[in-house]
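With one protein chain held back, the other chains of the complex are shown just where they sit.
So that you can tell them apart, the chains are marked A, B and C in the order they are listed, and the count of residues begins at 1 in each.
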Amino acid sequence: MPHPEPLYDVAQLGHVELLTPVLDDSVRFFTGVYGLDLVATEGDCAYLRGWGDHDLTTLKLTSSANSGLGHVAWRAVSPQALERRVAALEARGIEGTWTEGDIGHGKAFRFTAPGGHLTELYYETEKYRPAGDKVPALPNQPQRFTGRGAAACRIDHINLLVPDVVTTRTFMDDTLGFKLREHLVPGSGQGEVGAWMSLMNKAHDLALTREPADTQGRLHHLAYAVENREDVLRAADIFMEQDVFIEFGPAKHSRTQGFFLYVYEPGGNRMEIFSGGFHIFAPDWEPVTWNTEAGGRSTAWGLDVPASFHAHATPPLS
Amino acid sequence: MPHPEPLYDVAQLGHVELLTPVLDDSVRFFTGVYGLDLVATEGDCAYLRGWGDHDLTTLKLTSSANSGLGHVAWRAVSPQALERRVAALEARGIEGTWTEGDIGHGKAFRFTAPGGHLTELYYETEKYRPAGDKVPALPNQPQRFTGRGAAACRIDHINLLVPDVVTTRTFMDDTLGFKLREHLVPGSGQGEVGAWMSLMNKAHDLALTREPADTQGRLHHLAYAVENREDVLRAADIFMEQDVFIEFGPAKHSRTQGFFLYVYEPGGNRMEIFSGGFHIFAPDWEPVTWNTEAGGRSTAWGLDVPASFHAHATPPLS
Amino acid sequence: MPHPEPLYDVAQLGHVELLTPVLDDSVRFFTGVYGLDLVATEGDCAYLRGWGDHDLTTLKLTSSANSGLGHVAWRAVSPQALERRVAALEARGIEGTWTEGDIGHGKAFRFTAPGGHLTELYYETEKYRPAGDKVPALPNQPQRFTGRGAAACRIDHINLLVPDVVTTRTFMDDTLGFKLREHLVPGSGQGEVGAWMSLMNKAHDLALTREPADTQGRLHHLAYAVENREDVLRAADIFMEQDVFIEFGPAKHSRTQGFFLYVYEPGGNRMEIFSGGFHIFAPDWEPVTWNTEAGGRSTAWGLDVPASFHAHATPPLS
Partner (left out) sequence: MPHPEPLYDVAQLGHVELLTPVLDDSVRFFTGVYGLDLVATEGDCAYLRGWGDHDLTTLKLTSSANSGLGHVAWRAVSPQALERRVAALEARGIEGTWTEGDIGHGKAFRFTAPGGHLTELYYETEKYRPAGDKVPALPNQPQRFTGRGAAACRIDHINLLVPDVVTTRTFMDDTLGFKLREHLVPGSGQGEVGAWMSLMNKAHDLALTREPADTQGRLHHLAYAVENREDVLRAADIFMEQDVFIEFGPAKHSRTQGFFLYVYEPGGNRMEIFSGGFHIFAPDWEPVTWNTEAGGRSTAWGLDVPASFHAHATPPLS
């Protein structure tokens, strides 16, 4: 059932937990090469953030037998909005549980979304407070720019594989207010295979791609943003010099028009360095349907998508 | 009185009307040099838009004895939101009138904001529908990219001079939900001289600067965005080649961190080409106070602000 | 026989003549999309130049039944150097003829180089003199920057297919002073398949690639340079919008490290938009041998080379 008005109860992708079978290697990659800062470690977990993230932590790495998504967490715009969204979830029959929180955030409503991904909704966060040589020259910046590695700036979006794109995107819209911006419906009768959704002004905070295997809950990729396309090109040089496998890019997506670069972190999870993409200010944005008639091009300039981009996800199929 | 929750009833800067004493010259500049498209002309008015604007028109130029602002128009997120905001304005004692609309939009509530600027609030718009050689390769783009002149892409923000910054920004927050992101309060006891406010994820949709003269209703500048900083540098070359006076930039602002370039259009109004700026995703953003302690730097890299940037506004003082 | 000292008798790639079976379409592409200026037309020929070319003409398009290279012309650094190089060619047994010149240049020594390409060597040129609205703001620039289409700036390098790379590159070095900068010698015993040579500070003015077919005299591509990598990305958008087939790129070459983009002009000839590449200042540069041990990577970031890039050349095989 469509909302009577655009719903702005959810603010942003707050943080993501990734599982990795090689925690130390993953931490080394994310800090030294991808360019995040290590904020805390606790047990088998490490907490990180980008230099442009205002929250204390946006990435949690957890040691695990397999790679993949631990959970994805969305931040509500207010305590009241959190309550409203939990009520909407429960009205939908979702059975969730409240957690006490984690390093960087307070209590969270935890549930499994259609498609099998563990999801959290929360409001209370701890902001990052720079000190010492982290204090920036500009007080509107969360910390000093250091330029280490690819210097990934801030958490941007996540792409999840789901068995049925329409089911999941409808659920995310109905319960949380994710707005459909673009979807891919090839003309061959196979139905909708991709959807790009966002909360406010971005082209996407969440992408849903059809899971090709008989499984669920898998991760396609997690993306951090950088400021310019030149930063993406520079990241490619950094990855090349550090022997990081570059799967795809730098190039320009047709959907979202973002400038992308995909690599695998040592644990096997696909990570993107992303810049740009168009912005959406119209509250009555008309979803764009990509089909055979609309060209259906995968990338803006015609670059072919490598087969692994369709086949690889985490955890890998056993 | 602070809102109990973040308010998202207003979506974006919809369009702006600028007055010019040399309409033909202004149209020539905006189309041939600044890079907008002419959409329609009617009487003494011309209607334009950027190639990345999804609405039919974002700039109206009106022939007038003086330069300056005709009116500034904000788009609500829904018909209901429009009603709520009008009710809030009326509760505040604002006396406005409903207009029948204009080329590109439907009925609008028109009133004078504290500071003297004619302001409209509206919801209904006409979307731009590309045809012929305007149809883009990517259907998520409103029209084909042509790259003419500085190729200004989309309307971005406006800076207005107001006698009392705190009064106007409080009003804009209370009635329309503009969120204070940064303000400038020099340590010398002169009070607040600048405020940067936004609606959703941008660093600013509206900037308010203290009016130095004994007048009101004046325009500091109107900005269109381009995608990259290189586009701003390229625009500087274009302006140089076309003998357009470059007042300030390209350089990086400290507030908003935007990459800027200011010129005067033939009618005398200051126009900006803008790129970047940080984004705000936190619903509980803490306004940044720039004062002597915070460095108070005017531009990020130390470039001095030219005197004209503080002195020139439109209409000029007689 | 190696030169006793580095030889600097040849200055630059002066101009190139391309053959096209669709002259009008080619002229339309080169002026409207690729961004060159039309300087003159004469009979079945059109003469063009980039906005950053200091000579009157750098590209001649000639109507012909087939596409391909008409001739490639190198400019000597002085009349005396021209004489020395012609003497060296003749000492090598080359039989050439002197032509009276063409639009844009004076008398030229014309001969066929090993590999079958018609080649000219000349000194006298006519410089472009801007007038009217072509006069630039900066007098060290040959003309006003207009920014039309991809705005190809200046002629940069050419890639020719030759049956035997070592034979041709040795000849070009011995007679004209082309310095070997890099060559590709895959470890599989197939010998040298590519060589990159330059005259002064560039990574390459001339590239030689092994001709896969039993023919000679074919063109792989001609390149014009732009100032920045962002200009290459922008060109890709321009080509996309104009339905120009993008074969390869934008991406970064491993050899020369140039940032490239390849398209076909309507006549079928492959054209590159190129930016960057490393510079060579050492007079004793040690040629870099790319082989299996050196990684042998085709592009810096791992992008695969499309099959057509190896197969397509002009004229096409009948």
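Methods note: contacts are C-beta pairs under 8 Å (C-beta built on N, C-alpha and C of every residue); 3 or more make two chains touch, one makes a residue touch a chain.
Please read these numbers as outputs of a predicted model, since none were measured by experiment.
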From C:A81, C:V263 or C:L303, residue that would touch the chain that is not displayed: C:A81
Option touching the unshown chain, where B:V22, B:V193, B:I246 or B:A282 are the choices: B:I246
Per the touch definition above, residue among C:E120, C:E227 or C:E241 touching the missing chain: C:E227
From B:L48, B:L233, B:I280 or B:A313, residue that would touch the chain that is not displayed: B:L233
Contacting the left-out chain in the complete assembly, out of A:E5, A:E124 or A:D237: A:D237
Footprint left on chain B by the chain that the document does not show: 229-230, 233, 236-237, 239-240, 245-246, 249-252, 259, 300-303
Chain A residues touching the omitted chain (full complex): 136-138, 144-149, 228, 230-231, 234, 237-238, 240-241, 243
Residues of chain C (touch criterion as defined above) contacting the omitted chain: 4-6, 8, 11-12, 52, 54-55, 75-78, 80-81, 125, 127, 137-141, 154, 181-182, 200-203, 227-230, 254-257, 276, 278-279, 281-283, 285-286, 288, 290, 294-295, 297, 300
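Here, only the chains that are shown with their structure count from here on.
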Copies chain B and chain A - interface residue numbers shared by over half, same or different: same
Between chain A and chain C, centroid-to-centroid distance (C-alpha), Å: 44
For chain A paired with chain B, centre-to-centre distance based on mean C-alpha positions, whole Å: 31
Numbers and ranges of chain B residues touching at least 2 other chains: 137-138, 228, 230
